[in-house]
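The complex appears here minus one protein chain, its other protein chains still in place.
Up next, subunit A:
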Amino acid sequence: MAAHLSSGRVKPSLLFPQAIVWDEYLTGPFGLIAQYSLLKEHEVEKMFTLKPGRLPPADVKNIIFFVRPKLELMDIITDNVLREDRGRSPQRDFHILFVPRRSLLCEQWLKEQGVLGSFIHREQYSLDLIPFDGDLLSMESESAFKECYLESDQTSLYHAAKGLMTLQALYGTIPQIFGKGDCARHVANMMIRMKREFPGSQNSIFPVFDTLLLLDRNVDLLTPLATQLTYEGLIDEIYGIQNTYVKLPPEKFAPKKQGESGKDLPTEPKKLQLNSAEELYAEIRDKNFNAVGSVLSKKAKIISAAFEERHHAKTVGEIKQFVSQLPHMQAARSSLANHTSIAELIKDITTSEDFFDNLTVEQEFMSGIDTDKVNNYIEDCIAQKHPLIKILRLVCLQSVCNSGLKQKVLDHYKREILQTYGYEHILTLNNLEKAGLLKPQTGGRNNYPTIRKTLRLWMDDVNEQNPNDISYVYSGYAPLSVRLAQLLARPGWRSIEEVLKMLPGPHFEERQQLPTGLQKKRQHGENRVTLVFFLGGVTYAEIAALRFLSQMEDGGTEYIIATTKLINGTTWIKSLMEKLEPAPF
């Protein structure tokens, strides 16, 4: 953390009152590491959202733009600067702070617009990895997958490598690096190179992590396409979690007080923060949704019983003790109320016929049934004009589970999609093809069954209530990515060489030498710690599966998770779609 924040060297030099103009996307991630009160201590008087037009009046000496290096944002800044009233006094100075990197391309752009000279300071704020939870770091780089696999732009990998160097500087050199995929190979190479170029960086910190596992998203294209069935995964699938916050329909959260029913019904969405700081959420977030109801009801009983205690409190001492526990009980009650409401909202959806039908088809594909012909349900969904992203998720899932579709099947789907949703989507279909998500089967060979069987990706006897395998997170399907992590820990990848060769990209192992004094002498029964870095995104269900492995009694390995972006099938496919103008209706 310290390292992330310390590189913002622009701050101390500006001791005059200042205003920050925010690229709105950044407020989410920044909100996770700094509060407004903190900025205020540093003479930040005002904050605005970046938008075209004249900047609002504010009596400050300095205006600082906090932006991502994106050309469209540079255009807005240019507009702001050109409209600034030159006659005002005192004149305001402009500064620009790029997050995470200063971009020469953007500066060139500003120069061409004739405003580069208006900025006194141009700096960068290297926010590489942002902590999302006790065991989770994300770069929140929304386009990382697209850049890596569609545009062959490896800049996000460079940032990932830099983030890992920072992490090693804080938590010690990681002695073992494993990886699978082209991007993983690149990142490992960059890390080794960076280490060589800064020989002084050999630090004397006792290593926290034993192993780093780098995984390319394109090694496992299947998992994000399937519907996540953990509590947190479903919240994300249905409502979308952004920077640990979720916005929910307000109806179920209306405060019901006696005598004022129907009054002041909130119309704004209810916004909640979701992380493990909330005891109840920490307990249920990674459970299969089918196991959530019983936990909530158990909790309700416990809390009710706790409140009943007040009847038994006879002496002043007992009453005092009861009262002292009240705040905690109130917090628990309000947390329970929230999650009961969320669970009800989700249940309305998971019990719907369409959810069931959709899941049925997903599970058929994942278990290898009828993946080689046109699927009726998908056709029906197209005919009824279900959202395009839903269609694309299913078709891509079928393609991945069949190592590509038969040309005839692929052409059929394409034609139906273009005729129903518009021919311009040919560009999106092309992107999906380039990314390997939707493709014709080449060589007439379907590798998926072998991969499925060897890695035991489909488990028939899944236990949702008391799981004994990671497949519970998708009610039967064990995420391939996490299976790779699990097999690496025990018995090792040598046992699955054949399958690894079927998956795209190289697999490799590197060792980083440690000074003898820092080499770990493991105590008996002490767990190993593995950092798993997902290049191109990770889903909440995969995170849940890794947490499940961490908690297994005889697991022997604990996992910390890092990624370029937290994704689900919808946000992922969306990032690959061609940006089209919104339809008029």
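As a convention for this text, contacts are C-beta pairs under 8 Å (C-beta built on N, C-alpha and C of every residue); 3 or more make two chains touch, one makes a residue touch a chain; residues count from 1.
By definition in this document, contacts and distances are computed from a predicted model.
Peer 1: Which name from "Spermatogenesis-defective protein 39 homolog", "Protein preY, mitochondrial", "Large ribosomal subunit protein mL48" or "Protein YIPF3" does UniProt give the chain that's left off?
Peer 2: The UniProt record for the chain left out of view names it "Spermatogenesis-defective protein 39 homolog".
Peer 1: Considering the complete complex, identify which of A:321, A:430 or A:495 is in touch with the unshown chain.
Peer 2: Among A:321, A:430 or A:495, only A:430 touches the chain that is not shown.
Peer 1: Decide which residue listed in A:82, A:105 or A:120 touches the omitted chain of the complex.
Peer 2: A:105
Peer 1: Among A:91, A:294 or A:495, which one touches the chain that has been omitted from the display?
Peer 2: Of the listed residues, the one touching the omitted chain is A:294.
Peer 1: Out of A:170, A:192 or A:313, point to the residue that touches the absent chain in the complete complex.
Peer 2: The one listed residue touching the chain not shown is A:170.
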